[in-house]
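With one protein chain held back, the other chains of the complex are shown just where they sit.
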Amino acid sequence: MQPLNTQHDLENRIHDFLATHDPGATSKLDFLRARFDAGLAWLHYPPGLGGLGLPRDQQPIAEKAFAAAGAPDNEPRRIGIGLGMAAPTILGFGSEEQKQRWLRPLWCGEEVWCQLFSEPGAGSDLAALATRAVRDGDDWIVSGQKVWTSMAHEARWAILVTRTDPDVPKHQGMTYFVLDMTAPGVEVRPLRQMTGEAEFNEVFLTDVRIPDSQRLGAVGEGWKVAQTTLMNERVAIGGGASPRESGMIGVLAQSWRDNEKLRDPSLHDRLLTLWVAAEAARLTAQRLSAQLAAGQPGPEGSAAKYAFATLNQQISGLELELLGEEALRYDEWTMRRPDTVDFVGRSPGYRYLRAKGNSIEGGTSEILLNIIAERVLGLPGEIRTDKDVAWKDLPR
Amino acid sequence: MQPLNTQHDLENRIHDFLATHDPGATSKLDFLRARFDAGLAWLHYPPGLGGLGLPRDQQPIAEKAFAAAGAPDNEPRRIGIGLGMAAPTILGFGSEEQKQRWLRPLWCGEEVWCQLFSEPGAGSDLAALATRAVRDGDDWIVSGQKVWTSMAHEARWAILVTRTDPDVPKHQGMTYFVLDMTAPGVEVRPLRQMTGEAEFNEVFLTDVRIPDSQRLGAVGEGWKVAQTTLMNERVAIGGGASPRESGMIGVLAQSWRDNEKLRDPSLHDRLLTLWVAAEAARLTAQRLSAQLAAGQPGPEGSAAKYAFATLNQQISGLELELLGEEALRYDEWTMRRPDTVDFVGRSPGYRYLRAKGNSIEGGTSEILLNIIAERVLGLPGEIRTDKDVAWKDLPR
Amino acid sequence: MSDELLYSETEEELRAAVADLLADRAPWASVLARTETAEPYDPELWKALGTGIGAAGLLIPEDLGGAGASLREAAVVAEELGKAVAPVPFLGNLMATELLLAARETGNGTAAIAEDLLRRIASGETTAVIAIPFSRSPDTTYKGRVSVTPWPPREDPHEARLTGRVTSVAGAQPADVLLVPSDGSIYVVQASDAQITPVTTLDMTRVLSDVEFDDTPAQLLAIRYEPLSKALLAGAAVLASEQLGLAEQCLKTTVEYVKTRHQFGRAIGSYQGLKHRLAQLWVQIAQARAVARYAASATGKEQEIAVAVAQVHCSAVAVQAAEECVQMHGGIGFTWEHPAHLYLKRAKSASIALGSPARHRRRLAELVELPAG
Partner (left out) sequence: MSDELLYSETEEELRAAVADLLADRAPWASVLARTETAEPYDPELWKALGTGIGAAGLLIPEDLGGAGASLREAAVVAEELGKAVAPVPFLGNLMATELLLAARETGNGTAAIAEDLLRRIASGETTAVIAIPFSRSPDTTYKGRVSVTPWPPREDPHEARLTGRVTSVAGAQPADVLLVPSDGSIYVVQASDAQITPVTTLDMTRVLSDVEFDDTPAQLLAIRYEPLSKALLAGAAVLASEQLGLAEQCLKTTVEYVKTRHQFGRAIGSYQGLKHRLAQLWVQIAQARAVARYAASATGKEQEIAVAVAQVHCSAVAVQAAEECVQMHGGIGFTWEHPAHLYLKRAKSASIALGSPARHRRRLAELVELPAG
């Protein structure tokens, strides 16, 4: 194959691929598999694993070309954890065999992945986790409880961090596995949230057997492997350009424009203050994208998530105050199992409640501020008393 | 003398005193000295030291009676540090001789007192102070620098905390003295603040001799003695009832009422929000007074000071925004030496700048919040690494 | 003079009785469980509180069988109910009582109707509520969408017929009697004669209903609306104390949690970031206590100012306390199986109920002469 030196070369390659694979005449899965095998899936992945080893910023060119041709996509929102967290970790730490086994069905959306990291006793302090894995011949026997697991009820595979050595300091005694969610001893229970529905799950592991061949990274190196997973999560949360009045501020602004009766002049200044805050956050995300594209990755990802959470909470709070009587009502408490968060389609009360999760899930606002303070501003860390103590002796 | 069992008895006693001491026919100082000697100065002090050993809540009766008779007062604002901080410490830790020497001229306003506690390197962390006192026969020789000293340029005496033993942990090596401000080696320099004026001073001590007879409390017990001083400061800052729209909010509200042109409707909601916050703080201070009068002292003193600082800053900030062009101007940068803070009489810009000191002087807002969190809510303290280390080995 | 800002011994005894009852009968888990049943208000609890402790007839004079107490005592009960987000129609019944007490004074021949109802409320036989949207503030010029026949009404007691609809009424479901403001007058309707439909409510512990009248028989209670604003003002005063109680409970729960929850080898309550926020909340709550006490004590024009101040301040504090409670509990605070959401929903709804903070600030602007433009 010719090297791809220009955008034009890449476009030609896709054009050739589409000439031999008509999206309209191929089943979705066959098409996606062929796209993967042609190295046109995630372009920055190595050849043979769905990519061509190109720079990351080439990806939009491919997405645009495939979309223009009416090609099916791999429903990226549904398999977000696989794409964003599992895949880069497998790529970084997996054996050749593991990469071959998992990456293709992952990218094609055949196998959904979930993430088994957080525990009731280990949230922000993930390294305190207690799920035990004990070696037994060629297997490990795993017991413990994981929580806040999106998609566990639909997932075939999970990435899992366990404690394999409780006698050493907490960061040293962890090991990282891939878990078959259909294995005996895996129980998934919905975790209902204050909105009434259950996006997440608790996962109970009782003497679950995992073959050692599903370990990622060395025994005791689970923390290092998990860092790769989490770093990729934060990049994914980060930036992206969106049009003005996207998201919640658009709902609020439209509601103000549409209902002259609701326009309480004493709320006008606060509405505009939030409008400006939303526009500032939007331009900042856009600047971040431009920086990333220009090869200047910045630490603004954590800031963007923090700002997003704060804004969503303030905007939805003001919306209820504005609506008055309507805000006293709710749409539906029935326990449901949505795949994604629908901020715009549901009631104002739902927006208000669901936004409360934005400052907790995927890193609390407090942890994000710690990260900015310590890693960006270089402020000294807290005095730590837990770094040199055996995990089993930690206060909890 | 008859015991005073009722308010009526006390009023009679004052009536009798006034019958023999006509305020109009006596010099101010003579009158105040006679009032002190009659035990009618600070009623809760012991007989012989200006009091009658009565409960604290009797004092307003006396103040009212003397004011009604047109008697001169001791200008309590001018001698606030003496009355509020030095006197209770002398009463608590002074020898009989020390009490006799200092309390009468203090109360009568003949001798002004100041406080030499804070240092450039020891602000919130007072116990870190570095001013050294070294024993030399019957004297101590003191060198160091103190800062943020009100009235040092008018004071005859100072209360002073020094380090006498640098080889023990910081809380254990301090000793408390009374310093003669006219002694050789005491140099007072005005400390100019951002408003342009200088309310405070820096005081430089160079080989100043203090007789051991001016020590308060035992050698090495300076921290304990200083606690008494500071506790009394906080009580003094605490409560007090005041009418609605007292202080800064009154200035802002009046300015809104008087200048129809300035009424920017988009600032109206914020004006009212601050009006409510000021009224809430006022009612809270009033409730605190009622609690104290009813013998239920609460920890609300720190909260009141915190709320006062926050409010003053927000109100004065809004005032400038409201005034527009006028706020771009200032009244006077000339370096002056005022005795008291005149929030109301000076320009809006002065109010804005001077209010910035409210969250720093007499305990920063951060320290007050720490106090509330730890002493009221019982939250665990920070991990301390400085408690068991010799003062000389502390990081600084 | 300013002792009115403190609690009397009698008030503390009343508080203890209510607190004991709620600890026994309304632990949060059963409050939560009830929210998804057909009977979201707890009739047994209301009976024990209303007639057992006498909370239903608290404001009713002794000669009508009540306790002859004031809004101050009612406010103390509300504090405890707020702490437990208790599902009882105390607030609605209290406002109805205030309305009836005011109607009794207007003397257009309907005093006997009011007295009869007050006697029945005091005895626990009847629970009454005002049929008005819960979001209405005391200074609202309420019109509503209920029409009356005959119109205009005569001054003397008479029967009438009501047709129309009132939305989002608090406490209507467990009420026996509805007091219906319509077209400038106020009527008494038997709850069983109206159609009361519970709606899905943000605050699951104070379910609202839509109430429909269709040529429904009614009795004139008051020819004018004065008693209505008086009742809503009293309700707003007492609601401020309920918000205070809720905020106190949120702070208490949160402080307990952050003392025991460890992350990175330390109790999370030892981190200064959380400490400062909790201390600020405590300062706000101490202020809420002062303004709520004052709102329950003041009279005349001073009452209007005090209630507006208390509603602005306590609404914000309760919401802040509930939001901090959720956030500082982390993941667990976002789940259905933890009480934090009950407080959050109550706090946010209560802040809108009986007038939003912005509305109360606007009213205050009139009262203290700080016009908008």
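For clarity, chains are labelled A, B and C in written order, and residue numbers in each chain start from 1.
In this text, contacts are C-beta pairs under 8 Å (C-beta built on N, C-alpha and C of every residue); 3 or more make two chains touch, one makes a residue touch a chain.
Just so it is clear, the model here is predicted, and its values are computed rather than measured.
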| item | value |
| --- | --- |
| Omitted chain - touching chains that are shown | A, B, C |
| Touch criterion as defined above, residue of A:Ala69, A:Ala183, A:Met335 or A:Leu369 at the omitted chain | A:Leu369 |
| Sole residue of B:Trp148, B:Trp223 or B:Trp275 that reaches the chain not shown, by the stated touch rule | B:Trp148 |
| Residue numbers in chain C that touch the chain omitted from display | 271-276 |
| Residues of chain A in contact with the chain not shown | 241, 253, 256-257, 263, 265, 268-269, 271-273, 275-277, 279-281, 283-284, 286-287, 289-291, 294, 296, 300, 303, 306-307, 366, 368-370, 372-374, 376-383 |
| Residues of chain B (touch criterion as defined above) contacting the omitted chain | 118, 120, 123-125, 128, 147-148, 191-194, 196, 264-267, 313, 317, 320-321, 324-325, 327-333, 349, 352-353, 356-357, 359-361, 364-366, 369, 382, 384-386, 389, 394-396 |
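Following the convention adopted for this analysis, only the chains that are shown with their structure count from here on.
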| item | value |
| --- | --- |
| Category of the chain touch graph - line, ring, star, complete, other | complete |
| For chain A paired with chain B, centre-to-centre distance based on mean C-alpha positions, whole Å | 55 |
| Shared interface positions of chain C, touching two or more other chains | 266, 274, 358, 361-362, 372 |
| Chain B, residues touching no fewer than two other chains | 265, 268-269, 272, 383 |
